[in-house]
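Data first, discussion second: the structure below is written as structure tokens.
For chain A:
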Amino acid sequence: MIQVSRHDIVIVGGGGAGLRAAIAAAEAHPDASIALVSKVYPMRSHTVSAEGGAAAVARDDDSEELHGFDTVKGSDFLGDQDVIEYFVEQAPRELALLENWGCPWSRNDDGTVSTRAFGGMTTKRTWYATDKVGFHMLHALFQHSMRFENIVRYDEFFVTELLTENGECKGVAALEIRTGEFHAILGRAVILATGGAGKIFPFTTNGTIKTGDGMALAYRAGVALKDMEFVQYHPTGLPGTGILITEAARGEGGYLRNADGDRFLVDYDYGVGNKAELGPRDMVSRAIIQEFEAGRGIDSKVGLHAALDLTHLGEAHINEKLPFVRELAKTYIGVDPVYEHIPIRPVVHYMMGGVDTDVNSATSMPGLYAAGEVACASLNGANRLGSNSLTECLVAGAVAGQNAMDFARGSSEGNVERLRGQAECESARVDALRGSAKGSEQISGLRQEMNSTMEEGCGVYRDHPSMAVAAEKAREIRQRASDLHLTDKSKVFNTEIIGAMELVNMVELAEVLAVSAAARKESRGAHTCRDFPKRDDTNFLYHTMAYQTEDGPRLDKKDVKLGHWEPQERKY
Partner candidate 1 sequence: MAGTAHPEAMAPPQKGPTRTAPPQMPGTWWGAPRIRTYLLFGATGIVYFIAGTVFLHLVWQLGKGPEAWETALSSLSHPAYIAFNALTLVSVIFVGVRAFGGMMPKMQPRTGPIPVLPAGTVKALIYGVWSLMTLVICLILAGVLF
Partner candidate 2 sequence: MKHLLLILEPVIWLLFGAGLALGTMLLTGFVLVVGLAIPMGIVPPEALNYERAYGLASSFIGRVILLALIALPLWKGAHHVRSLALDFGGAERDGAVGSLLYLAAAGVSVLGIIAVVGL
């Protein structure tokens, strides 16, 4: 018998976005009941690993106009401008709120919050707490959320399906990892805040929980995935592990060097002009790959890489502003950045695409909202600027919490018995899968195949023949994923079946990603095609919308919301 519990709204995900949404809802409606469901304890969410900072206008020489323009330009004009305008306006308030809640932001001598430079930003507008910003933000949010009695946490519950009735979202079916039992967690609105899907790729800054579950949940429920072809490669990941060395390292004055020791972003024309190391991520990543291709990559036992040089900053500065970078470099690559160059190479970092939402964080399905990396409100367009996404989690999370609550208050609860029935079907499906030992595909083997397919087809540089191959291969992998070989029959904390369901989610997204990419015959932001090197506003200034069908994604288009800022050539 499965457990049914009823709440006003259900939030899936306890990262930055999910916690912010929960607090927003709980604060505005002390009498409401908010379920916060997460597959890991909230403080383990991957927001914890963000290092560099969160952007919001703070200085007198800055303005919302400038922040907006930087974001639009960074997005290669694919960002929706209504969303961007709303975002830059709300950003300072959101970060100030977090300050009031105890986040230990780094400070200027006069007691105000300190800001640092970041890639693609005109001026210093990135708030930071040394170089563990995501960690401090997440813990501040989580700890603050504990004061609300009406936030009911479901820790270590894995959501496997959205429960719907008459096309409205009415709750989720979730597997309690500890017991292996299913729960129907009902609410009159649901917010997805499940984060990104970097684990589709082999070499990524993302943790192992970033498997795009929320995107797959929405996709299967009939909601479109938007702009999935845009995958951000961060220029500076550690070779081998993919652990991120934050952009703040460059924001604080670090240099990128090639095998000859040259600062290639300055010495060669890569379009980043006088921004040099502070160019946007897509451009800097491309520059590194071009250096490799020109034979100026550094070859060592960790593979081809470039170098991040912080030695001129001095030990005191590094300890004060970048202590975590130093710790990571020492622990994971054996290099002390005070004395040596850190080996780095571009690494998959962030999904610009995601569940299609608007400025209200609402999806096309009534009662379903999405916020954070899982969503694509089109703030980030074709390329996200570093430090915009942590702020986005807060802005979009707060909006989602508010709107979901308002929606819930104005709608009625679904038929409990019918929803329980849905969850029971789901429970039966998962029970049949657990330890079934029937299939022939190994989870780890298939995962590696998916990883290498995506790396080959959808890297920093892409071309259409290989994207077509990847799309074909991804479809085949998706089909094979229904034939997994599972051996663990135990119900208690069975991580094998979680891994299997995550893999199924990822292969679905991998196909959408490859198919969407293959259809965009231009170069825009992070989607760079060798065979179509120019941006093509006449034919491709639209959002890719992917809908699930029996035989793979069906693509559609959605207009970009222009307005205040006209598309122009993107040069720095």
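Remarks
We adopt the following convention: contacts are C-beta pairs under 8 Å (C-beta built on N, C-alpha and C of every residue); 3 or more make two chains touch, one makes a residue touch a chain; residues count from 1.
Basis for inclusion: all candidates are chains of the complex that A comes from, given by their letters.
Nothing here was measured: the structure is a model prediction, and the numbers come from that model.
Screening 1 or 2 for touch with chain A: in this complex the touching candidate is 1.
Across the interface of their complex, candidate 1 is touched by residues 3, 5-8, 31-33, 35, 149-150, 152-154, 157, 176, 178-179, 181, 183, 409-413, 492-493 of chain A.
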